[in-house]
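So that we are looking at the same thing, I have put the structure below in structure tokens.
Here the complex is missing a single protein chain, while all its other protein chains stay put.
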Amino acid sequence: VTTAFRLGELAAAVGGEVVGDPGFEARGIRDLEHAGPGDLSFLLRAAYLDRLEGSRAGALLLSPELARGLGGERPLLLAPDPGLALAHLLAIVHPEESPVPGVHPTAVVGEGCDVDPAAHLGPYVVVGDGSRVEAGASVRSHAVIGRRCRIGAGAVIHPHAVLYDRTEVGERAIVHAGVVLGADGFGYESRADGHHKVPQVGRTVVEEEVEIGALSAIDRATVEETRIGAGTKIDNLVQVGHNVTVGNRCILCGQAGIAGSARLGDGVVLAGQAGISGHLEVASGVRVAAKSAVLQEVGESRDVGGVPAIDLRRWKRQVAMLPRLGELARRLRALEKRLERMERREE
Amino acid sequence: VTTAFRLGELAAAVGGEVVGDPGFEARGIRDLEHAGPGDLSFLLRAAYLDRLEGSRAGALLLSPELARGLGGERPLLLAPDPGLALAHLLAIVHPEESPVPGVHPTAVVGEGCDVDPAAHLGPYVVVGDGSRVEAGASVRSHAVIGRRCRIGAGAVIHPHAVLYDRTEVGERAIVHAGVVLGADGFGYESRADGHHKVPQVGRTVVEEEVEIGALSAIDRATVEETRIGAGTKIDNLVQVGHNVTVGNRCILCGQAGIAGSARLGDGVVLAGQAGISGHLEVASGVRVAAKSAVLQEVGESRDVGGVPAIDLRRWKRQVAMLPRLGELARRLRALEKRLERMERREE
Partner (left out) sequence: VTTAFRLGELAAAVGGEVVGDPGFEARGIRDLEHAGPGDLSFLLRAAYLDRLEGSRAGALLLSPELARGLGGERPLLLAPDPGLALAHLLAIVHPEESPVPGVHPTAVVGEGCDVDPAAHLGPYVVVGDGSRVEAGASVRSHAVIGRRCRIGAGAVIHPHAVLYDRTEVGERAIVHAGVVLGADGFGYESRADGHHKVPQVGRTVVEEEVEIGALSAIDRATVEETRIGAGTKIDNLVQVGHNVTVGNRCILCGQAGIAGSARLGDGVVLAGQAGISGHLEVASGVRVAAKSAVLQEVGESRDVGGVPAIDLRRWKRQVAMLPRLGELARRLRALEKRLERMERREE
């Protein structure tokens, strides 16, 4: 069964306005290259204007600014913030299939658990003793929830995620497949006879509306908490060490890593494969370039890059100098020769 | 039960030729250090010729070139391409134990699925509604297959792999343990009030004969497809962002990462821990050195390295200059002093 959505209704849902036929029925949302005559497509950047040509899209979402000068061959949905509008429309036109509430007969639920009747536990889910799963939360196939954990209302735990004991996941958080929350922090006392394990008796707390990408790991603290602030978004294969605090609304891109006991403020952005050393502070608003390594405190909001990371513009200037090193060395050698000749003439 | 293989038969299987006793019976294939008198060993590079001394190997696979000058103490299997021959012989002498076709009683198969009778579903496998598992495919213990997925004929899905809804895996592809295919791409519209999730309604398509290493993640596209081309080989812990296209027969080594919407041509090689920025093109045949970061388009086949990645030879020259910086600075200082002295004398 395919449902179709009238363009006028979609416009109303996002506070937009239709130019052309509001009765156009969108069966799907596709990009300009793949959209057919029954689809709504979108144009978010002037740079992609040339992709319009040849597109078979039946209707188009864009900003009033970009719409100027476009011919009237297809209905337009004008939205003041088309990026945000697209996010809303995708949720309407291509809704996620939510699982039915209830506990699958193969789920193993421990003693003293509090599973809300409006929560979903999928096949082969394991929930340890004393854990709570709140209303509307969905724990998908094979997820393993430890003892005395809390899964907040509306949170989604995808297949094969593992939460060690006492982990807390906030309301509407999304934890993707294979994520491991609350594993032992990497703590040892190293002596001549080897590395002695320091028991990690703290926990991991993930606040509300955090999203954690597939196969990321957030270790639990030595004695207190590793904490991910509300609204922070974490990509795949990201490592967060024990005792770390990540502020609210941060962005940690794929394969970024944060070593133990580092403290990130709010709105910090780590680009892909960036790293943060242990035991240091990164101020709110700092943005770290891809592949960079922050090896000392960054005390105020700014952009940094390089290994070790420095002010981003300075790093870029350094990088721009590197290709000139050979030339500088040649010029230096030439100067030395000229000076030598002059000195010889002087004698 | 150990099976033994006559050297003459093995030679015939790989188009090789025996020097010495074709009746030699190989019970296993071992390296030169560990092979015993009942084993076949192999010598693929002249650099390892000194390892022959002291080896107890009963027989030896190598090229006719390397065999020249070797004494007759053990039978030899001469193959024009001994590397490829070794691959074939390992499959013959140490065959993989294939699981028996059939669905394990603990597997949970959704409605409207099409599971070929010649496919294997292991213990605790979960398959969502409307999915298809083709002949000879093997889905191992605990793998979770979403709704409306396709597992091509002869493909192997190892334990704990997770395929989100609508993921497609081609014929004879191999997906290793813990791999996550089709998780939500990392897409948000960031506004003053936070990061708004852009629903990811596309899918991930893995073409035939792709192999994906343990714990790698390939996100699904925002609206269309993330696609891995036929014959591409991906190592462990590799990250592929949403909307990415990887061409045919690429090699992505361990912990490499590709950010969203990048497009790689055919035969691209990313060495270990290399990264590709989002929204850029990397031409067919490009090879990226270990730990390097491609931050802008690479328009033609060549080797690149560094952060940001540049022509590999240029990068190596730059690196070679770095240890000389201190010396250059000292020479510059000396020149300044000499020139100052001359200028003073001139006055």
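For clarity, chains are labelled A and B in written order, and residue numbers in each chain start from 1.
In this text, a contact is a pair of C-beta atoms (placed from the backbone, for glycine too) under 8 Å apart; a residue touches a chain by one contact, two chains touch by 3 or more.
Here the structure is a predicted model, which is why all the values come from computation and not from measurement.
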Of the residues listed, A:Leu84, A:Ala183 or A:Leu280, which one is in contact with the missing chain?
A:Ala183
Quick one: say which of B:Pro75, B:Gly152, B:Gly178 or B:Gly260 touches the chain that got left out.
B:Gly178
Pick from A:Arg45, A:Arg302 or A:Arg338: which residue touches the chain that isn't shown?
A:Arg338
Can you say which of B:Thr204, B:Thr226, B:Asn243 or B:Gln273 touches the chain missing from this structure?
B:Gln273
Where chain B meets the chain that is not shown, the residues are 29-31, 33-34, 81, 83-84, 86-87, 90-91, 94, 96-97, 106, 122-124, 140-142, 158-160, 174, 176-178, 209, 211, 213-215, 231, 233, 235-237, 249, 251, 253-255, 272-273, 290-291, 307, 319, 322-323, 325-326, 328-329, 332, 335-336, 339, 342-343, 346
Touching the unshown chain, chain A contributes residues 108, 124, 126, 142, 144, 147, 160, 162, 164-165, 178, 180, 183-184, 186, 188-191, 194-199, 201, 215, 217, 219, 222-224, 237, 239, 241, 255, 257, 259, 273, 275, 277, 293, 295, 307-308, 310, 314, 317-318, 321-322, 324-325, 328, 331-332, 335, 338-339, 342, 345
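As a working rule, only the chains that are shown with their structure count from here on.
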Can you give the whole-Å distance between the Cα centres of chain A and chain B?
25
